[in-house]
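The complex appears here minus one protein chain, its other protein chains still in place.
After this line comes chain A, so read on.
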Amino acid sequence: MKFTSVFDIIGPVMIGPSSSHTAGAARIGRVARDLFGKQPTWAKIHLYGSFAETYKGHGTDVAIVGGLLDYDTYDERIKTSFKDAERLGLTFEFIPETGSVEHPNTARIVIGDDESELSMVGISIGGGAIEITELNGFPLRMSGGMAAILVVHNDRAGVVANVAVCLANHSINIGHMEVSRKERGNMALMVIEVDQNIAPTILEEIELLPNITKVTRIKN
């Protein structure tokens, strides 16, 4: 069964007009914000396919900026997110791209501040559901609907096992897991989807393990 909860059918509560072009877009922006861990001061948002051609009519633009400001799909402030962004010190630019992409509703979000930056690709797959397909150049596949942790680490033997053991010690069940790397022996990324939100203390514990560079989480 694809649809198990009645709230998949009667819900979600969202700002119109389109579950894929508005609710899904807001979720993509919010996951980027979540992964960055704080409000960015600038954003470059590249839109592809149908997103590029219809973003104004569907409010895809205000929805993504709203997501970057941590607004949920049902937050009425999505409509005034451009003004809110100005007030909160977030400058942004939308760049409609003509290149072809695998999925018609694709956005590449590059955000940052004085200290760091992050690049992420998200796709809106329908009914408000999304997937993250790339993070800082790492290909990955992660749904935005589950709690998850992302671990940047050195590509060494035993690192994955150490993280899994740490989660097991806290009785945290792994729902889905992926490991990707740009080249052998270099930097790698673990994406671990879990059944519940992970406490910040556990994140700190993982960060102290050998060969771990950075740990971030996505709350459910």
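To be clear about the criterion, a residue touches a chain if its C-beta (ideal position, glycine included) is under 8 Å from a C-beta of that chain, and two chains touch if they have at least 3 such contacts; residues count from 1.
Methods note: contacts and distances are computed from a predicted model.
Student: Of the options "Carbamoyl phosphate synthase small chain", "Transport permease protein", "Na+/H+ antiporter subunit D" or "L-serine dehydratase", which is the UniProt protein name for the chain that has been left out of view?
Tutor: Options "Carbamoyl phosphate synthase small chain", "Transport permease protein", "Na+/H+ antiporter subunit D" or "L-serine dehydratase" considered; the missing chain's recorded name is "L-serine dehydratase".
Student: Any idea which of A:5, A:171, A:186 or A:201 touches the chain not displayed?
Tutor: Hidden-chain contact among the options goes to A:5.
Student: Just the residue numbers, please: which parts of chain A touch the chain that's not shown?
Tutor: 1-23, 49-50, 52-54, 56-59, 62, 74, 76, 78-79, 104-105, 126-128
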